[in-house]
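The complex appears here minus one protein chain, its other protein chains still in place.
Let's look at subunit A:
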Amino acid sequence: MHVVVDLNRCQGYAQCVFLAPRVFALHGEEALTYTPAVPRDQEERVREAVVACPVQAILAGERAGP
């Protein structure tokens, strides 16, 4: 699973940071950073974060490509 966050849309509610702290982290008070390649044991947590994001900024899915 890979993840990308539309950081134009992100408003720093940080629900993803609470739900999947090994994938999402706040850098300072508001800037979100994340690990694009999701460790397998974190996939369920990331799915929860996708649903919980108040502005629906997280896209998770299989890596795009051939």
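In the analysis below, a contact is a pair of C-beta atoms (placed from the backbone, for glycine too) under 8 Å apart; a residue touches a chain by one contact, two chains touch by 3 or more; residues count from 1.
Methods note: contacts and distances are computed from a predicted model.
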| item | value |
| --- | --- |
| Candidate names "Aspartate carbamoyltransferase", "Pyridine nucleotide-disulfide oxidoreductase", "Raffinose/stachyose/melibiose transport system permease protein" or "ABC transporter ATP-binding protein"; UniProt protein name, chain not shown | "Pyridine nucleotide-disulfide oxidoreductase" |
| Touch residues of subunit A, complete complex, unshown partner | 1-4, 6-8, 10-12, 27-37, 59-66 |
